[in-house]
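A single protein chain has been omitted from the complex, and every remaining protein chain is retained in its original position.
This part shows chain A:
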Amino acid sequence: MAMAALRREGRRLAPLISPRTITAVRSSPLYPTLEDEGPLGVRHISTQVVRNRMKSVKNIQKITKAMKMVAASKLRAIQTKTENSRGLWQPFTALLGDLPSADVKKNVVVTISSDKGLCGGINSTSVKISKGLHKLNSATGPEKETKYVILGEKAKAQLVRDSKKDIELIITELQKNPLNYTQVSVLADEILKNVEYDALRIVFNKFQSVVSFVPTVSTVLSTEIVEREAESGGKLGDLDSYEVEGGETKGEILQNLAEFQFSCTMFNAVLENACSEQGARMSAMDSSSRNAGDMLDRLTLTYNRTRQASITTELIEIISGASALEG
């Protein structure tokens, strides 16, 4: 009861002392709203509030660190597959060429993106390039049309907003089962069946290294365009020098070849994009946990200052109360 009396006395003097401590904390730009009426009736920052904030930031740091490790292990698994699949589409390019500049009427842009977020900017770059291709093609002539085939939720969300009428096919949840060639070839089959095309342009992020992902466009031409380009000479001119074996007509064989090329290129593109996604997620989660660490340091400083200020305030109250009683 005596302590309570001392405290009551101290309260009259406290407003003279505490403004200094309060302004010190208020100058910290992050916490203008942490001031409140504590249970003692003295104006001071509540340590409870800062402690809660620290707890949540620490949790965020733990989660992002765990996500980074998960992404790293997934990356390792998929990276070997990707490197093995790279050898497959190179002979096609050697034989049929990769002609991004081929002049065609019906372009189909196949945009490959991820289903889950928190992976940095790779999906935005893919969508930007797809939109750029669309604009490029429509700018060169009125009868040219460009359609989209979208793989992955993130691109779907972005492209559905402004290009809804140009979308032919949307495929999501590609990575539910581990990626394998059979699944992708079935997908490629679906696309070839349902979409009319003269040229297919596959947009994806090529995995150069854990920190570098390059947006790339692979072009697969339909058989008629291949014949046309072969006749006009140039890179595809030596296609005719090959004698074709296989029991069917040359046209049918070229058709089979083009379909096989498309599914191989798709397989490689999907794997590379998955690798890039995991790599981008790793670096995004890494910078996120580092930021959380920084924030935690700042909060710890604030917490200590708050704690010391409240202890000082209480001491001053008690001492001044005691001296008031004496004197």
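Quick note on the criterion: a residue touches a chain if its C-beta (ideal position, glycine included) is under 8 Å from a C-beta of that chain, and two chains touch if they have at least 3 such contacts; residues count from 1.
Methods note: contacts and distances are computed from a predicted model.
For the chain of the complex excluded from view, the name given in UniProt is "ATP synthase epsilon chain, chloroplastic" [choices: "DELLA protein", "ATP synthase epsilon chain, chloroplastic", "60S ribosomal protein L27" or "glutathione transferase"]. Within the set A:88, A:157, A:296 or A:318, the residue that contacts the chain not displayed is A:88.
Across A:244, A:296 or A:322, the single residue that touches the chain missing here is A:244. Which of A:194, A:212, A:256 or A:287 touches the hidden chain is settled by the complete complex: it is A:256.
Against the chain not shown here, chain A presents residues 81, 84-85, 87-88, 91-92, 95, 180-181, 185, 241-248, 253, 256-257, 260, 264, 267.
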